[in-house]
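Missing here is one protein chain; the remaining ones are kept as they sit in the complex.
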Amino acid sequence: MSKTKNLQNPPSVIMTGIGKSFPGVRALNQVDFKLRRGEIHALMGENGAGKSTLVKVLTGVYPMDEGKVRLDGVPVVIRSPQDAQKHGISTVYQEVNLCPNLSVAENLFLGREPRSMGLIDWRKMNLKASELLQKLNISANPTAQLDSYSIAIQQMIAIARAINTECAFLILDEPTSSLDADEVNKIFTLMRQLRDNGVGIIFITHFLEQVYEICDRITVLRNGELVGEYEVDKLSRFELVTKMMGKEIENLSELSVDRDESRFQGEEPIIEARALSSGSKKVAPFDLKMYRGEVVGFSGLLGSGRSELVRTVYGADKPVQGQFFIRGKNVRIRKPLDAMKQGMAYLPEDRKVDGIFPELSVRENIIIALQAKTGMFKRIRRKEMEKYADQYIDLLNIKTANIETPIKSLSGGNQQKVILARWLLTNPEFMILDEPTRGIDVGTKTEIQRLILKLASENKSIAFISSEMDEMIRTCSRMVVMRDRHKVGELTQGNLDQSTIIRTIAGGDNEDGAV
Amino acid sequence: MKMGLFNDRKGPAMLSPSAGKKLLNNRLIFSLLVLMVVVVQNIITTPNFFEITMTNGLLSGYIPNILDEASELIIVTMGMTLVIAASGGVDLSVGPIMAIAASFCGLLLNGSEYRTDVYHSPYFLAILFGLVGAALCGAFNGFLVSRLKIQPMIATLILFTAGRSIAKQITHGQTIYIMNPTYKWLGVQIPGIPIRTTILVSIAIVILVVLLVKLTSLGLYIQSVGINGSAARLVGLNSRVIKFMAFVICGILAGVAGLVSSSSVGSVNSGELGLSIEMDAILAVALGGNNLGGGKFSIAGSVIGAYTIQAITTTLYAMNVRADQLNVFKAIIIIVIIVASSEVFKEKVNRLFRHITKKNVPVGGLSDERQ
Amino acid sequence: MRKLLKGISILCVFVLLIMATACTEKPAETNAPAATTKEAAAETTAEPVDTGDDLIVVGFAQCKADESDWRMANTASMQETLSEANGYKLILADSNNDAAKQVADVQGFIDQEVDYIVIAAVNMDGWDTVLSSAKEAGIPVILMDRTINASADLYTCWVGSDFKAEGVKATDWISTRFTADDEVNIVNLQGQLGASAQIGRSEALEDAIAANSNWTLLAQQTGEWSTDTAKEIMASWIQQHGDKINVVYAENDNMADGAIQALEEAGMKVGGDDGVAIISFDANRAYLQMTLEGKINCNVECNPLHGPKVAEIIQTIESGGSPAKVEVVEEAAFYYDTITQAIVDARAY
Partner (left out) sequence: MRDSKKTTISASSPLGKRSGLSNTGILLLITVSLFVILYVSSTILFKDSNFAKYSVFFNLINNKAYLLMLALGLTVVLITGSIDISVGSVTGLVSMVIATMLSSQSNISAIWAIPISLLIGVAFGIVQGYLVSYMEIQPFIVTLSGLFFARGMISVINPKSVPISDKLFMSWSSAKVYIPFLYNERKNGTMDVAYLTPAAITAIAVLIIMIIVMKKTKFGRSLYSVGGNPQSALLMGVNVKRIKFMAHVLCGLLAGIGGLLYTLFAPSGNPQNGYGYEIDAISSSVIGGVMLSGGVGLPIGTLFGVLINSLIERVVPLLGIVDASWPRIISSAFLFVFIVLQSLFASAGHKGSFKPVLPQWMRFNLKKKN
């Protein structure tokens, strides 16, 4: 209905030739983007595609290296979020950027509180707040402290705040990732209302259903480059996922994967989970069996629960239900050390937050896990440490000045290899690799893929997660597909091709309803 | 000469390549500079600065004096370094813990008498008892910090205010005098050894801590927990236990300092032992280039920091600055060191420098380690 | 938040109500005995009206009860003499060397309507306001040990030591030890600056130095009554002046102890006939022992046992008399060559 009405508007925000680099990574390369008033524009792409960077460049969080931004035809330079707000661009981030210790009303009006005689008029502020909340159908008490509400409500309040400023353009950076269907619907109602009032909305999400439900246009990014801009009605889900994941398999040396499942017949699985689930409903109960010498891919879009699943196996998220067997023995994994002692290793998704110790040296970063496993009083001798470090620097071809260089001065790919080395050193039987190739250059990617297959051939069992489909297809012998925090399927041998995977991930075109 | 010695057993921070720029970026450089200025100043004003004489079977002179007086501070600073590295907070209660340890020790030696020549229990048992007392105090702090997640400064505030009174309770409210000459072994001199025991003890403690940090993986654990708690958990470290241990060790070391201090004056006066040493110890850690927010630490840095503070104090005493006015100079010197070694200041100086030379360096030019 | 504040104000009203009821109860309770005792009071004139039992309530504002051995002995003396067995109830408020807290403590005594207030002042100055409150409330104030700068009609009397006289005893001894031709090089370890003991003792020394041309003051610094600080300062003096020092004038025992240790560790002979002359004050048992051993040459007593004197004064007032304005406790000086073991053993503190 009104969906196409505004498609004819001329673009109001025009970004051309945007480029942005971080040490070691080219995050954006010659990206163009257009936003019209009165449309909802989805920005799609897998991890590291550059969505967040693009948004942050637009809102002045990062200065851009190259490119131009025009607002209604006028070139502008946006230096800070405040600057962006002055230009009418407001943002709501995935993490709630509000003050948990203030009341709801204050969070809505901080910085522009209604005043009488120079003092904040609380009565008026609360009144205005409750009006606003009512209008948006948010059930929150303006006088209650923000952190007494769930993240979902907080997120809605954040949107309410963003809307409340005189905004012409609203950026929603994965605001729905922690909301349930009802709440998502409420937000959608809100978004439609805004769109009809002529607000241009950039909507970043990983949920395809949501894109197809509400968006007018889609811009797809991949690896920091623009794939294209499409009208929603003219792009099928299948095509969208294909564009996001990258269809063309890069011209790399062929890797051969033995996908014959029958070889595991009668063998004891090294890992077996029965109805395992973790606390705070991060992942629904799942069953899982993994055998020696196989690489199992865990695919699904970001936020589908793929990382949460492996974290539960490793004990990084505390399992609350279900049973877990290692080599046929029922064990309880309460904390990562338990898992490590059972021969597990876990390369975390977010290298910066969960992986590296920035100020520690390469050597220390490599041996830390082994050291933690052997215990405090059985210190690995210095000579031995150096030997290990040198060995793995050679083995993985880590580029570092020397083994005592702090890891923070290495490039992303080399940091990743250091962490890989850290886990290889513990000689695990079962390895979890969550996005080991994220944000690193193509050459290193291939090296890591080879390494994964080599490890499998050494009879290790590997759980592999990657946002890049081709990489998974080339390395995995079996694939677990996750959608909406549920395990929705396991693809083997015959089914393990791109279109089947994407279809399973996408959940089919005719499947209806919001998540 | 002292520095040379410690440079050999470098803490991790000292390992960076010795390029000129790296050296300037080293936060320790300013403390060293001040230490050097103080030493040079002393050499100029007091010609007998390097003179070491043998008096009464003991080496004496300016340098042994400074080493002697810095020893308590160094011992306490070692513990403080670990606590700061692991928890990112400070332990305010080290002074009172010193008093408590000495009181336990004195109680065992004296019974309930105020003055004794004859020990009521063996000396080593008393020392052990004192250290156990100190360890308990450390454990109390550690419990509050690691289990109840109370900020270290506030958690240790409790013992800071109550500690001396507790010590007083232990000694039945009196100053204990221990006249047995062996009591002075720990704090003054063991017959036949020409070097003050305090110096030996402080060196021993530094070596012990270095060994503890280097021979076990405690140092690595503490740094890991201090730098990135979440990553530390994923590699299988238990941050609670490690923080707890840091506090216990800090308590024990404060206990050692307390025993040494009490031995050197031959009495236990819980109101006096280690008075306001906590502030000096924190400063020593900061001057040593360690981040008070936790993480990486350098034992060598802390040692140098402690000597810097003691050298300033001793020099100012020698310049007839009154004890109560000393703080003014201390404050100024410290703030200058801290400001000069702060990141923002360096950046500002760099920018100014660039402005003067009109070099066109891109904005991100400071972080030159891209790949 | 508004409701919360409302709640708080309700609580405040609650407090006031409780206070009010307690207030109205009180007269009802005490009226009857008050009526009877008023007659009794008319007979025995000065007897203050008690609140039930016959104990004389004494509020004692001590500056810092565990500051030094001397102070501890002083506190203990008060506690022993003014015990319940002797018909007193002593309320000890320890101000921990905090002048403002001490003023608040005394104000508290006035509010609590004690019968007598005894003050060992932290600070000489700033007493006028609170002492006039005490006067207004009719509570006699006895100053102890430390003098204050306040008009004399604000307190009943002062009990304590004459610090300058103590200092003079010490300087007298110095003049007997050295002849007029000797070069007398003195270092002075002062007490906490501003304390009346420090002022009196330093003054006596400075006067004596001014009077004797052969006396020189090599150095003067506060050791803050502390052994440790004194030791550190002394060590630095030894570095500077070396053998020139022949008299150490330490203004309390603890600092003398520190000085002696520093000297001994520097290999210098201490005390006796030919060592560096050590002057100390307070004369606690442990240091009398040291005097006996010859390490301290002259130890001037500073008598901490003020309890009996205070009790005496209170009894005088109770029986209608008025005590002298200044009550000096008796003090002796002990010399290394005349002290005996019996004197040391007889010392209670």
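So that you can tell them apart, the chains are marked A, B and C in the order they are listed, and the count of residues begins at 1 in each.
One rule holds in what follows: a residue touches a chain if its C-beta (ideal position, glycine included) is under 8 Å from a C-beta of that chain, and two chains touch if they have at least 3 such contacts.
Note that the coordinates shown come from a computational prediction; the quantities given were computed from them, not determined experimentally.
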item	value
Contact set of the excluded chain (shown chains only)	A, B, C
Sole residue of C:Thr75, C:Thr171, C:Ser226 or C:Ser280 that reaches the chain not shown, by the stated touch rule	C:Thr75
In chain C, positions touching the absent partner	1, 3-8, 11, 14-15, 18-19, 22-23, 26-27, 48-49, 51-52, 57, 62, 65-66, 75, 79, 91-94, 96-101, 103-105, 107-108, 111-113, 122-126, 128-129, 132, 136-138, 149, 192-194, 199, 222
On chain A, residues whose C-beta touches the chain left out of the figure	81-82, 85, 91, 96-102, 106, 110-111, 113, 118-120, 122, 130, 139-141, 143-145, 147-148, 161
Residues of chain B in contact with the chain not shown	90, 144, 148-151, 153-155, 157-162, 164-166, 168-169, 173, 279, 282-283, 286, 292-293, 322, 324-332, 334-335, 338-339, 342-345
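The criterion applied here is as follows: only the chains that are shown with their structure count from here on.
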item	value
Between chain B and chain C, centroid-to-centroid distance (C-alpha), Å	36
For the chain B and chain A complex, residues of the former touching the latter	12, 15-17, 214-218, 220-221, 223-224, 227-228, 230-238, 295-296, 363, 367, 369-371
Touch list for chain C against partner chain B, complex	66-69, 72, 193, 219, 221-224, 226-229, 231-233, 235-236, 239-240, 254, 257-258, 261, 264-267, 285-286, 289
Parts of chain A lying in touch with chain B, wherever the complex brings them together	23-24, 63, 316, 335-337, 340, 346, 348, 353-361, 364, 368-369, 371-373, 376-377, 379-380, 399, 401, 404, 409, 411, 422
